[in-house]
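Pasting in a structure now, in structure tokens, and then I'll have a few things to ask.
Note that one protein chain of the assembly has been removed; the remaining protein chains are unaltered in position.
Should a chain be cited, it is by its letter among A, B and C, assigned in written order, with residues numbered from 1 in that chain.
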Amino acid sequence: MNAFYLPQASTQAHAEDRIFLTLLILSGVVLLLVLALVIGFSIRYRAGSKARRGPLPAWISHEVEIGWTVATFFLFLFLFWWTISAQLRLQIPPANAFEIHVVAKQWMWKVQQPSGVREINTLHAPAGIPVKLVMTSQDVIHSFAVPAFRLKQDVLPGRYTEMTFQATQPGTYQLFCDQYCGLDHSAMIGKVVILSAADYAHWIAAQPEGDSLAAQGEAIFVSSGCGGCHGQGAAVHAPPLEGLYGSDVPLAGGGFVHADEGFLRDAILQPRKNVPAGYEPVMPSFQGVLSEDQLVPLIAYIKSLKAKP
Amino acid sequence: MRDIETPQAAPQTPEPAKPSYLADGHTVASWIFTTDHKRIAILYALSITVFFFIGGAAATLIRIQLFTPHNTFLTAGQYNRLFTLHGVVMVWFFLVPSIPTTLGNFLLPLMIGAKDVALPKINLLSWWLYLGGAALTIVCLVCGGVDTGWTFYTPYSTLYSNSCVLAAAAGVFVVGFSSILTGVNFIATTHMLRAPGMTWFRLPLFVWAIYATSIVMVLATPVLAMSLLLVMVERVFSIPVFDPRFGGDPLLFQHLFWFYSHPAVYIMVLPAMGVISEVIASEARRRVFGYQAMVYAMVSIAIIGFMVWGHHMFVSGQSPFASVVFSFLSFIVAVPSAIKVFNWTATLYRGQIRFAAPMLYALGFLGLFTVGGLTGLFLAVVPIDVAVHDTYFIVAHFHYIMVGGTVSAFFAGLHYWWPKITGRLYSEWWAKFAAISMFLGFNFTFFPQFILGYLGMPRRYHQYPDQFQIWNVLSSSGAVVLAVAYLLPLAYLTWSLFAGRRANANPWDATGLEWTTASPPPRANFETRPRVTSAPYDYHDPDVGPTQPNQPPRQTQAAE
Amino acid sequence: MSQSAQLLHEPWPDRPRETEGYVFAMWIFLATEVLFFGALMAFYTVNRWAHPAAVTQAAAHTDFWFGTINTAILLTSSLTIATADRALEHGLPRLARLALWLTLAFGLGFLVTKGFEYRKDLEDHLWPSAAFALHGAGARPFWGFYWIATAVHAVHVTIGLGLIGRLIILSQRRMLRPRQASMTVTTLYWHFVDVVWVVLYALLYLVGRP
Partner (left out) sequence: MTRRELKSVVLVPLATWACLCLALAATAAYAFIPDAPIKPIAALAIAAFKVILIAAFFMRLDRASALIRLTAAVGFLWLSFLFIFAFADYTMRAVRG
């Protein structure tokens, strides 16, 4: 970290810097052109100078006007097309990204690795593969920002947002909260530690032995009494959760909804929102009962339940 | 007030020496209850000056705090309150009203040949509402201030902030209605009170600018009012509106807020564009290049400006597809701005350019607005915005346009019409000196912030990692120059009021109806109703061009 | 104030032009109001879009009869004020005054009915705070909308009543002239208040009926 240079540590950073540089050169040229004309005219046509000031034929002003309007328009059209196609390429989430969960609260970042390791204000991640952060906030809006990756994503309460990056170089990078979130907004900073795949495996192994995220979730599943309805042989007619994640769930009101994390979250906190076809809406809401920290492993657990053959 | 007004004889007998509007009553009541658009302009000018310096004082404290990385000059709480105060005051109590309510109020009726605005009493009411909003803001300050940022994002503003959100939001709500009424008034004035012969395409560009601005004010501000009302209700009555725990959506607030606040940036820049067109034409002694294109550009900015607000929400969790649409429209809305920059430049071509103080401010505008606008284009590009959103890059972008652009233009206009408003001439040397120091001080302050932003320094940080210090030191030092430069006009303009030379009716040899009446104008603006017979900016025979320096304008647009 | 002084200081060349100007200004202001209420309705729409079932259920708790009666009252008050405006225009000031009084009465009737409805809502615990009677995401925002929208509307009704009261006073003093701007402007405003209610009626009272 120094005052003149920001490392390019992700594939996105390379793409973004290319665009930035191109725009910088282009607008530099435009700016110089405008300044050159303004200064040039100012000198040449200063009051009383000898320069010729003949009439301007009407067609000149007309053609010129249309000319630069059309030119600017098409230039902008091209710029838009070029930058947005780069963006659309970047934003397609890779199918099997490595998933890490982030819960933000005033004023800290809580990280839950898939292995169950928890971190605060630090995020370890492997280099070279796509990593998907699934993030939510316990209170206000925060923003997970890593300048070296040229990436950021707001983290909202009541909802999951995602950010996918692929780090290119191992190293330690600054993590900022970029969305104003109250008193200690400027202290909500941390670091992202990128390790090579092997080092990452080492690092995980070196952490104190603990349950994986899904295993922690199973415990919460049991202690919250979910099994009483969703378990084998329960008295209540509740949908089985095996193989639910990633499937398309038919709804009581007609239509389907794709069962992603947001769906699972809503199913637990706002069960009336999407009632699956064929079931009575009797599931209680766990809003206020389960914290964001507990939801993360719980959802990880439900995701891990594979369909029974 | 009415009874103090000079009981003149019937207007048919023109008297050469009508008292100026300044001499028309000297009591306090004759000012604060006046319905004279010119006096109301002065009232506004004084009020916004006060708020400019309140906002400037907050900026000063911010820059002192940021001088070193771990400064404890201010606590985090104080710092958060200061940048919020700075943003709220500068936007709603200074920049939004700045040009429209001062120069606009003063000049709109003069430029179209009217006696006053369409609804003089409503005009006065606008100012009183402004005062009401200002009073609430002061109440908020006294109660400890507000710490949400000028954007009032939920759920922080509704559920978490321990500060005086209510008074601040109410203040902005009230001042919003002041701006709506001003807009209504100006639109009605432009439509209804143009002098005979003043067709739409004979209107000076400043009038067009004010007209376009008024449309934006009228159609955008109510949405801000409602979004703040919802914030207040949620905060006071705990009625969930944006609260995600009960199914609300915090992003809805952002949609509503930016539906206003993006158009609001055009409220802030369109009047500036109007001023610049007047000043450049007059100082270059040339017809404005592409008058009609300038008009269409302003109107299309006013309209398309309503469809781009989502570019403030690229990383907010809005749908990426919506971001595509908003990015596209942000490029489109930049086209008319580009046209304007090119037209101003082309107006200089083959002119007889003078460099009086207003022109220096105007040239400053041209450069700084272009830099600000071009960086706006960077931000309209999604991958770049993802990188620099909520960093100092944004702060630099908008200060370049709002301070470098609009405030410079405000000063350009203030100097240009100062003789008309006050009947006095200021010291040209000091004015030029201030213009140049403002330009230099400005770049010194805000250019480093582009670099800071690119390196990733987040905005609204009261302490920051060490590596950013050098740029912050530069920026803070520049702010000293800037502060001095802003204090200069206060001094020499005040001085001119008492000791300045008297100005004649048309010290710049400019076209436009406002220059055909006395400086300062009489209460009823014109001795006789003007009649307009030709296009604006008739500085030279279009078939010849301005051949001599200081050639007086052709007297075709004048009183009958 | 002498006639000539007025000619000197008022911006308008003549009366008809002045009325035209005031009416135009009122229409501009109404455009503002459309966006003011429109933003509120955006909130409604987003909530209903996100939680269709919950909103339908929550809306079933609004009181259909209060709402419908109030709609009828307000529509009728629009009739009376329209009559007042047109009567004045045709030089029938007494009819105009009568119609204004009726409008005032209907407007007050609307507010009183609304007051009774509010009392019932409160008794039913439909104020979306801790003791709120309904469950499910979306129900509270719906009722939040109900309270905010009807309250903001009631404020508009009250302002309208003030304007109408002013007209009545003017007419008692025989100061209402045909084609007077303040009459037409007040009429426009009052009709707009009615327009808002007509939309609110559809959003609040017609949803969730069996």
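We take it that a residue touches a chain if its C-beta (ideal position, glycine included) is under 8 Å from a C-beta of that chain, and two chains touch if they have at least 3 such contacts.
Keep in mind the model is a prediction, meaning the values are calculated, not measured.
Peer 1: Of the listed residues B:F326, B:Y392, B:Y464 or B:W508, which contacts the missing chain in the full complex?
Peer 2: Touches the omitted chain: B:F326.
Peer 1: Going by the contact rule already stated, which one of C:T68, C:S129 or C:Q172 would touch the omitted chain in the full complex?
Peer 2: The one listed residue touching the chain not shown is C:T68.
Peer 1: With respect to the chain omitted from the figure, which of C:A54, C:A87 or C:V152 is a touching residue?
Peer 2: Within the whole complex, the residue contacting the unshown chain is C:A87.
Peer 1: Could I get the residues of chain C that touch the absent chain, sorted low to high?
Peer 2: Given the touch definition above, chain C has residues 23-24, 27-28, 30-35, 38-39, 42, 45-46, 49-50, 64, 68, 71-72, 75-76, 78-79, 82-83, 86-87, 89-90, 92, 95, 187-188, 191-192, 194-195, 198-199, 201-202, 205-207, 209-210 touching the missing chain.
Peer 1: Spell out the interface residues on chain B facing the chain that's missing from view.
Peer 2: 191, 219, 223, 251-252, 255, 259, 306-307, 309-310, 313, 318-322, 325-326
Everything below uses one rule, namely that only the chains that are shown with their structure count from here on.
Peer 1: Go ahead and note the Å separation of the Cα centroids belonging to chain B and chain C.
Peer 2: Computed value for the inter-centroid distance: 34 Å.
Peer 1: Measuring from the mean C-alpha position of chain A to the mean C-alpha position of chain C, what distance in angstrom results?
Peer 2: 45
Peer 1: For chain C, which residues are shared contacts with two or more other chains?
Peer 2: Only 51, 54, 136-137 qualify.
Peer 1: Give me the residue numbers in chain A that touch at least two other chains, ranges are fine.
Peer 2: Correct list: 270, 273.
Peer 1: Show which residues of chain A lie in contact with chain B when the two form their complex.
Peer 2: Chain A reaches chain B through residues 1-3, 6, 12-13, 15-16, 19-20, 23, 27, 30-31, 34-35, 37-38, 41-42, 45-48, 51-56, 61, 64-65, 68-69, 72-73, 76-77, 79-80, 83-84, 86-88, 90-91, 106, 139-141, 143, 145, 147-148, 150-154, 156-159, 161, 174, 176-187, 189, 270, 273, 287-288.
Peer 1: Going by the contact rule set out above, which residues of chain B touch chain C in the complex?
Peer 2: So the residues of chain B touching chain C come out as 2-3, 5, 7-11, 35, 109, 114-120, 122, 180, 183-185, 187-189, 191-193, 218-223, 225-227, 229-230, 233-234, 237-241, 246-249, 252, 255-256, 259, 523-524.
Peer 1: If you look only at chain C, which of its residues touch chain A in the complex?
Peer 2: Residues 51-54, 135-137 of chain C touch chain A in their complex.
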